[in-house]
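Notes to accompany the following structure.
For this depiction, one protein chain was excluded, whereas all remaining protein chains were kept in their positions.
This part shows subunit A:
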Amino acid sequence: MKDRLLLLGYAIAVVAATSVHNPWWLAGGLLVVAALAGRQAPTIGWRALRAVLFFNLVISIGYAAGALFGQAVSLDYLILVNTRVYLLIFLTFSLASKIDILRALSFSRNLSYLVTLVLSQIIPFRRLFEDLRLAAESRRLRRLRLRERYLQSAAAAVHLFDRAEHDAREIALAMRSRGFFQPEATDNAPGD
């Protein structure tokens, strides 16, 4: 029950954070979430900052660059977007470890299946990603140029994508073979 309530609270908080357009209210929400995180707040805050820094910088600089081309730039809007993204990530990081997602979604068999499938894929993908990283490191004799790093990253991304597609197809076939996708009941018997 606790997990379900936490998940519900999380969903409400996400909807609220995306509906509120006043940066002061969002900042207040951030303070509340930080207070609820307790002693873990600085660690979560730092992790969330690292996670959003690149994305937020690119968006903010891109938006601010619009001023160079005569576009009206609002500082309030910049603060609003950055605060909202940071709040959402902080919220997710602080609740992710507290919610047992399988228990929280146990009310729906289909959602439970879906989450189990996702979780069962995360571990092999983490291993594969680690192997890609180590293989690249193993073959690096000096600091790589930007183009070489780009090629490595692109190849890794393609490999991960291919693997995900292949695994998804295999899983779907395995589920079909175990009768997961029941055909719609029809009045027509086979051969009719």
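Here is the rule we use: contacts are C-beta pairs under 8 Å (C-beta built on N, C-alpha and C of every residue); 3 or more make two chains touch, one makes a residue touch a chain; residues count from 1.
Here is the rule we go by: contacts and distances are computed from a predicted model.
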Chain not present in the shown complex, as UniProt names it (candidates "ATP-binding cassette domain-containing protein", "Sarcosine oxidase, gamma subunit family", "Multisubunit sodium/proton antiporter, MrpC subunit" or "Tryptophan synthase beta chain"): "ATP-binding cassette domain-containing protein"
Residue of A:Ser74, A:Asn110 or A:Ser138 touching the missing chain in the full complex: A:Ser138
Hidden partner interface residues of subunit A, rising order: 128, 131-132, 134-142, 144, 151-152, 154-156, 158-159, 162
